[in-house]
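Omission of a single protein chain aside, the complex is shown with its protein chains in their original locations.
For subunit A:
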Amino acid sequence: MTDFAERDGPSVTEGAPAPAEAVRTRGLYKRFGRQVAVAGVDLVVPAGSFAGLVGPNGAGKTTTLSMITGLLLPDAGSAEVGGSDVWRDPVAVKAHIGVLPEGLRLFERLSGRELLMYNGRLRGIPKDEVARRSEELLTVMDLVSSADKLVVDYSTGMRKKIGLAAALLHNPRVLFLDEPFEGVDPISANTLVEVLRRYTSSGSTVVFSSHVMELVERLCDWVSVMNLGRIVAQGPLSEVRGGQTLNEALLHLVGARATGEQGLSWLGSPGA
């Protein structure tokens, strides 16, 4: 497929061997006031992998992804995508990444189709090509019947799907998804998974954060575990979980304490 998003500037050329690492951060650090959100993250994601970024709430996953995608300025450290520094060489990076940030932040007053057209044209893809790709994406995402409704009236699942479609429109090399499956019904989740599998099978990279360990276990071949703003484990899925389920491995890694049985004695006893 022709990459129309290729802007002027010496980005990674098609012929050259792609770097083995799609994403690499060194000592990424961010604090908000006194709260250190990300305390020196060295994230590595090999090219072509389906990578999961997991960890409890407040571990710093969203902040890390925002800094890698150029939406949040890090206080220290560096982030590279496809061998180019995100903050020093934004032209090379931004043309080749697709992003679905947390919180379903979309242009609410555009219809689904208009949102895709807007994204494609913003990236300099010719109008006819945007229209063609949009129709295909709308069909695959099963959004054709809602394509002319305003995004503000979409359900959570529909919003995630249109957001993913917008992120895929320019055929990025690396896709960053923040909680893509949160609040999504099983049918839509299945569609999302199918599209993402097809996308990675051609050698593109997906990095996504999630709380749903079963899903990460089923989809990912690479896992990075975050806790308290740091990477606590990272590597191929089989290595990270080491014979246990990923859920058990995670509980062990973040040192979760067993929930006590004390209290709540009234709960469940009928008529108490």
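The criterion applied here is as follows: a residue touches a chain if its C-beta (ideal position, glycine included) is under 8 Å from a C-beta of that chain, and two chains touch if they have at least 3 such contacts; residues count from 1.
In this section, contacts and distances are computed from a predicted model.
The subunit not displayed here is recorded in UniProt as "Transporter", chosen from "Transporter", "Ferredoxin", "Pyruvate dehydrogenase E1 component beta subunit" or "Peptide/nickel transport system permease protein". Across the entire complex, the residue among A:T62, A:S111 or A:S210 in touch with the chain not shown is A:S111.
For subunit A, the residues touching the chain absent from view are 7, 69-73, 90-91, 93-95, 97, 99, 101, 103, 105-111, 113-114, 117-119, 121-124, 126-127, 148-150, 152-153, 166.
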